[in-house]
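Yeah, one chain of the complex is gone here, protein chain that is, but the others are all in their spots.
Going by the order they are written in, the chains are A, B and C; count residues from 1 in each one.
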Amino acid sequence: MNDPQSAQMKICIDECLACYRECLATAMHHCLQAGGEHTEPRHFTLMIACAEICRTSAHFMLIGSEHHRHLCGECAEICTECAQDCERIGGMQNCVDACRRCAESCRKMAA
Amino acid sequence: MNDPQSAQMKICIDECLACYRECLATAMHHCLQAGGEHTEPRHFTLMIACAEICRTSAHFMLIGSEHHRHLCGECAEICTECAQDCERIGGMQNCVDACRRCAESCRKMAA
Amino acid sequence: MNDPQSAQMKICIDECLACYRECLATAMHHCLQAGGEHTEPRHFTLMIACAEICRTSAHFMLIGSEHHRHLCGECAEICTECAQDCERIGGMQNCVDACRRCAESCRKMAA
Partner (left out) sequence: MNDPQSAQMKICIDECLACYRECLATAMHHCLQAGGEHTEPRHFTLMIACAEICRTSAHFMLIGSEHHRHLCGECAEICTECAQDCERIGGMQNCVDACRRCAESCRKMAA
């Protein structure tokens, strides 16, 4: 089978799934246990939205839809916003790092 | 509980989930059985991409993310393209109709 | 196109998607705003798990996988548990009702 995914796309799928894992697990474990700012609707919704756009962007790359570019562009936006909000609240450096790496990778795919 | 979803958003979630159902079931039953043009990669991938963006747009509206606007904008694009391709091939009028209704509803949410 | 979904299956897909909508929106709006018991990890995780199993069970019925029976069986279990927990906490009657209807419908598909 010819490989339909470029090396750059494979890396982007890696980063999207890594960020999906980190955001979803952090929201559902760390944030729910910590409470306070962590479950404030704006922050928590952003975490869940970030997990979902990462999951969907990976899906579009895997199925080979040319529309993955637009999804990756939106993913870069949401990841950047999520990284900033996690940094503001603090104590979620793994999530900040995963979001920044994913945003950088998605930005290249969207270009 | 205060209802966070406007009447317009509820309708858009309805249309997104209806289109998700129609595109996914049509691809996985009608298209796989018919073969030929129906399983040609460009068409089949578009059907699956359309089902997925509809599912995700509904999800973003349900969680209350403000980013639903961008997802709905992309959803309107993909649904319009899917309607045209189903019309070109023929025999999938339910799918054409669901895609057009969803595109119209998503366009309003994106505005 | 021959219709691959029985009338009973169509109803079950309806109930699964209705329960997915109700559980996800209630968790992300009502529960996050109310806090306290509503964002206690055990309850909130159950709401999100219920939304996800409903979404997945509908997906398996739509793609026509014979494994939908096992997913529907698990969906009935989780919906019943979610209905009980929402009833215990109170103020989420729409969610209780959607979970009970979905559980009943999924139990028939699983049989």
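By our rule, a contact is a pair of C-beta atoms (placed from the backbone, for glycine too) under 8 Å apart; a residue touches a chain by one contact, two chains touch by 3 or more.
What you are looking at is a predicted structure, and each value in this text was computed from that prediction instead of being measured.
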| item | value |
| --- | --- |
| Omitted chain's touching partners, listed by label | A, B, C |
| Residue touching the undisplayed chain, where the options are C:C31, C:L46 or C:C95 | C:L46 |
| Hidden partner chain, touching residue among B:C23, B:I48 or B:M61 | B:I48 |
| Chain B, residues in touch with the chain not shown (by the definition above) | 28-29, 32-33, 35, 39-41, 44-45, 48 |
| Touch residues of chain A, complete complex, unshown partner | 1, 4-5, 13, 17, 21, 24-26, 28-30, 55, 58-59, 62-64, 91-92 |
| Touching residues on chain C - with respect to the absent chain | 41, 45-46, 48-49, 52-53, 56, 59-60, 63-65, 67, 70-71, 74, 77-78 |
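We adopt the following convention: only the chains that are shown with their structure count from here on.
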| item | value |
| --- | --- |
| Inter-centroid spacing, chain C versus chain B (mean Cα positions, whole Å) | 22 |
| Of all residues in chain C, the ones touching two or more other chains | 28-29 |
